[in-house]
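With one protein chain removed, the remaining protein chains of the complex are shown where they sit.
Moving on, here comes chain A:
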Amino acid sequence: MSYATSLYLTGAEIGLSLTGLVLLLAAAWGGQRSARLITILTVAALFGAVAFSVNLLGMAGNEAAGDAFGGLYRADAFGSYAKILIYLASIACLIVTPRYFAQQAAYRPEYPVLMLFNAVGMGMMVSATDLMTLYIGLEMSSLSSYVLASFLKQDIRSSEAGLKYFVLGALASGILLYGMSLVYGFAGTTSYEGIRAAFAGQFPMGALFGVVFMLAGLAFKVSAVPFHMWTPDVYEGAPTPATAFFASAPKVAAMSMLVRVAMDPFAGQSASWQQIVIFAALASIVVGALGAIGQQNLKRLLAYSSINNVGFILIGLAAATPEGVAGLMIYLTIYVAMTLGSFVGLLMLRDPMGRPLETFADISGLSTTRPVLAWCLLALMFSLAGIPPLFGFWGKFVVFQAAVQADMIALAAIGIAASVIGAFYYLKFIKVMFFDEATREVEKESPVGHWAVLGICTLIISPLGFLLTKPLGEIAERAAASFAFAM
């Protein structure tokens, strides 16, 4: 494979890295004034990366999936699909960011630059086909996330969130590295292909330990139970736009990375990791649902909701079939729309002084004070609960269908029964907005950018979303076929 091809296949990451470096310099010279311009340029660069990935997805069938840099990196349909999602989610987050910080005059040009480097890292995570690339991508993304979480330097909660995220994230990285070292020790290589070949006939106990540790580390990154405890604190403390970002793009990246690790190097050992994934899936659904019930803070509630959703996503992985992976990708797509929509809705809730509102008491009677926003949130909440005809139902439908097809009826039945617990707190959200009386003043107007993101997300999860099932299904199928060689 020639160098030119390698450079071409990694075009999105290279382009974003170069933009990031240039913008970093520009930020150093331009200072505070350049923040707006740099945000716009960042969004433009991310749009470029989306266009590039769409192009790659369009022309490169699975057969043309290219390995770059001697098997360190693979550009296939799966990676491109995940990257499109990641970049689009990052764009949406950037659009709603500046206004939040404007209140405290805390917005700085470093924020979009950090998002760019984060995007580079996430792109590498989903395309990595070597444990080394995986780790570098993961750390690149995580380190920028830690800074984003503590971006409000004056706010003690934000600093706490950043520190917690960093310490626990470092611990998880350590666990992951330990697992990787064990796998390397038994396989003698860090490349996915090499690992698959090494474990083709036999699977030593030590390597199994390695897999378990790796899964534990990765479960931390996707915030699956029992490695979820950082999520509510970080989500609550971090600035809301950063929380929206954590709940969307890095979730997609970490989940896609997990899928690739499970389905590529350890595809032959599915029996060993399946039970771990099944446990994590069911535990996430139940803990995510029960934990949310007592919450008063909406960001914490959405944090538990994301844990809950991760459980459903993992059901797709637990099936360990192409249908399961396709279902997982569809779920991720819908999940991103639902999460971004909910967080943007949250960002639009401010009192007349411009202070953010983030508890249940603040949103009571919202349907009379901000009817359009309330109806959008209603749709998003019913969608998160998985009630048809909203599109969130389709995500649950495809993963459960995959589980049933893989003959995991009990998993599907328990999972779906537990989803009813989750419905309880989404209903509470709606109850507070629609059934209770309005108690406080809210800001009546929101900027166009927020409305645009909320509108697009609501449109996707509305019943009209069902018209997307066909194209979405085809792309997801192609993405899942990226692992066809391993199954």
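Note that a residue touches a chain if its C-beta (ideal position, glycine included) is under 8 Å from a C-beta of that chain, and two chains touch if they have at least 3 such contacts; residues count from 1.
The rule we apply is simple: contacts and distances are computed from a predicted model.
Visitor: I want to check something: the complex is missing a chain, and I'd like its UniProt protein name from "Inner-membrane translocator", "MBOAT family protein", "Peptide ABC transporter permease" or "NADH-quinone oxidoreductase subunit M".
Guide: When "Inner-membrane translocator", "MBOAT family protein", "Peptide ABC transporter permease" or "NADH-quinone oxidoreductase subunit M" are compared with UniProt, the left-out chain turns out to be "NADH-quinone oxidoreductase subunit M".
Visitor: Given that one chain is not shown, which residue among A:Leu46, A:Ala303, A:Ile363 or A:Ala412 touches it?
Guide: In the complete complex, the chain left out is touched by residue A:Ala412.
Visitor: Tell me which of A:Tyr8, A:Phe69, A:Phe203 or A:Phe434 is the one touching the absent chain.
Guide: Once the missing chain is taken into account, the touching residue is A:Phe434.
Visitor: Of the residues A:Ala423, A:Ala438 or A:Ile456, which one touches the chain left out of the display?
Guide: Hidden-chain contact among the options goes to A:Ala423.
Visitor: Among A:Gly30, A:Gly66, A:Gly194 or A:Pro388, which residue is in touch with the absent chain?
Guide: Final answer for the missing-chain contact: A:Pro388.
Visitor: Contact with the hidden chain only, please: which chain A residues?
Guide: 367-368, 375, 382, 387-389, 393, 397-398, 400-401, 404-405, 409, 412-413, 416-417, 419-420, 423-424, 427, 430-431, 434-435, 466-467, 469-470, 472-474
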